[in-house]
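On to chain A.
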Amino acid sequence: MKTESKLQKLLDSGHFAVTAEIGPPKHASAHGIRHHAHMLKDYVDATNITDCQTAIVRLSSIASAVHILDCGLEPIVQMTCRDRNRIAIQSDLLGAYSLGVRNLLCLSGDHQKFGNEPSAKNVYDVDSIQLIYLMRRMRDEKMFFSGEPIKEHEPRFFIGAVANPFADPFEFRVARLEKKVEAGAEFIQTQCIFDMERFERFMEMVRERGIHERVHILAGVTPLKSWRAAKYLQTSVSGMIVPDDIVERLKKAEDPKREGIEICIEQIKHIRNIPGVHGVHIMAIAWEEVVPEIVERSGLFPRPKVE
Partner candidate 1 sequence: MIIAQQKPIKDIAAMIADCKKVLLVGCAGCVTVCLSGGEKETEVLASSLRIMRRLQGNPLETVTYTATRQCDPEYIETLENLVKDVDAVVSLACGVGVQYLAERFHDKWVVPAQNTMFVGGSTAHGVWEERCGLCGDCILHRTGGICPIIRCSKSILNGPCGGSQYGKCEISKDVDCAWQLIYDRMKALGKLDKLLEIQPPKDWSKSRDGGPRKAIREDVMIG
Partner candidate 2 sequence: MRLQYSPNIRIVEMPCSGTIDHRVLLQAFEDGADGVFVAGCMEGDCHFQKGNYRAKKRVNAVKKLLDEIGMGGERLEMYNLSAAMGPRFAEIANEMTERIRRLGPNPLKKQSAETTEKEGDVA
């Protein structure tokens, strides 16, 4: 289903897409978001705006998206199922579309236990797969989640989902990815990949089922600043695998930040050669300024233009 998303046009015309991520701040100024948007504008095709990631209260993803649009960059609004019931989700997304947002990423959201409001009530009225399905149906069949028709101006989002090849049960991950595609996901962004071998096995299973022909898969990468950051992801974040040799490499490096960038570039070059991968999603967590260099040195610059 065609939408006005530039990201979709790029992917559909066979380009290897580059997306990045901007984490909104824990305050009410958009200065930083706009600064990052200007910096990334020519280097990525679109940028995700996280929705209170790790359940920490932050400036709203939809409001951030409007700032980013204003800076000439295409946003991908993330919508988690954690904080809104089906009434709020629909209302917010109608609003987002009216403001010019064209890409939507549907996800469950991290449990509130990890954030700065651990005593909050979570919602999970619908889950990520249901949200994908309902938003797809809203667009293609012009109806609200309840089934009530939308008479006019239905939101026409390019709908994305996430996949985590590093969570368990491993064999079921690909099946669940297929379930998301079945529900209506048109692009997939993966969890940060450090264990390349496991990701390759994952992609092999994806190809066996022909999923890569039905959905655009963008492989997630994250440049690491230090071996401690790597160790933290390795030991403290559920659903993450960081091989020891990456930790070691950063530990031995004279300039760990440089080394982190090098590793990330190597990973992107490797990923580009994996059949079925249609793009890369760079999650430079609180380190957005390195994205242009990574894109450029990975041979992904300049970005193609679409109308």
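Note that a residue touches a chain if its C-beta (ideal position, glycine included) is under 8 Å from a C-beta of that chain, and two chains touch if they have at least 3 such contacts; residues count from 1.
Selection criteria: all candidates are chains of the complex that A comes from, given by their letters.
From a predicted model like this one, the values you see are computed outputs, not experimental measurements.
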| item | value |
| --- | --- |
| Touching chain, any copy counted, for chain A within the complex - options 1 or 2 | 1 |
| Candidate 1 contact footprint on chain A (complex, rising order) | 81-82, 86, 108, 110-111, 113-114, 122, 124-130, 133-134, 145, 162-164, 166-169, 172, 175-176, 178-179, 182-183, 191, 238-240 |
